[in-house]
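Would you mind keeping the following structure in view while I ask a few things?
All protein chains but one are shown in place.
On to chain A.
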Amino acid sequence: MSNIQINNVRKTYPGGIDAIRGITLDIADGEFCVLVGPSGCGKSTLLRMIAGLETITDGSVSIGDRVVNDLEPAERDIAMVFQNYALYPHMTVYGNMAYGLKNRGVPKDKIKVMVDEAAATLGLSEFLTRKPAQLSGGQRQRVAMGRAIVRQPQAFLFDEPLSNLDAKLRLKTRVEIRDLQQRLGTTSIYVTHDQMEAMTLADQLVVLNDGAVEQVGTPIDVYNRPASVFVAEFIGSPPMNLMPGEIDESGLVTPAGVVAAPAGVRHGAVTIGIRPEHLHPASDGPLRLKVRVVEHLGASANAHGTVPGHAVEMIASLTGADLPAKGETLGLTVAAENLHLFDPETGRRLH
């Protein structure tokens, strides 16, 4: 059993800066949990507190039913993959992977078996005698992974492990990490600011903002029902369109036109969210978009523009060959179930 429980954890730095304002999370055994948020939201701090690299001001962290607050990082039985990989530059790949085992007093012949096995898993067997400086970025990343898996810890902690790779390699490594984690079945916590990485990797997605949890759920839940304006803006690419509006007897009044309001929402001012892909062209549609730029992505195209007569920016993701030209005014429609309504005061979801 190696579930991880984070119970009302707080971090206050000297000088009274609250980095983490009371986070409670429950990560099941074997689950892949992704912490996502903009820089400065406290996601790395939280990870480092779980790892034991930062002290916990208040609350408790348990790994596999053991409260680890006062344990040294080494005693927590976790492995961490750092953003810059933190490979020991003066050791070979073998030395890097064997270091943790050596420190734990594993016999030499057993270390060799374990390192060889981990290296084979990651396709590193031929590089074991090389120094990190003689490896490419992707290979270094794999050595960092190898160092983590060789010890067979209770949990993997990843601190933005892909941000130093180029886009193509990032995609490939992302799949490899997911595949490896599923095969090993090791509980993992992964920190990233990249919402795409978060969506694709997570079993459980945790969106953090300003040291607090905004929303926890499966990626698809978070995507389909963002709990707040913050989550709505952060998850999804291109980002969700947001505009002020009002609900009255006629329905939902938007700057772009009046549409049918979703059932069960109170009357009054709201913040409306519409995902770009939920806007469909319809010449008699209730919404209007004056196109400024069209971005062709191949499979689809993004039409950027403003609502005529308003300063509201809007993006519509369009498929098909019939694309609007620059300067054209596009008629759009949206289904009521695809509308997201938020309280303009608190930013929380209204339905």
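In the analysis below, contacts are C-beta pairs under 8 Å (C-beta built on N, C-alpha and C of every residue); 3 or more make two chains touch, one makes a residue touch a chain; residues count from 1.
Note that in this section contacts and distances are computed from a predicted model.
Candidate names were "Chemotaxis protein methyltransferase", "Na(+)-translocating NADH-quinone reductase subunit E", "Cytochrome bd-I ubiquinol oxidase subunit 1 apoprotein" or "sn-glycerol-3-phosphate transport system permease protein UgpA", and the UniProt protein name of the unshown chain is "sn-glycerol-3-phosphate transport system permease protein UgpA". From the options A:74, A:297 or A:335, the residue with contact to the chain not on display is A:74.
Interface note: of A:28, A:86 or A:301, the residue touching the hidden chain in the full complex is A:86. Although one chain is not shown, part of chain A still touches it, namely residues 14, 51-53, 72-74, 78-80, 82-84, 86, 88-90, 99-100, 103-104, 131, 133, 147, 151.
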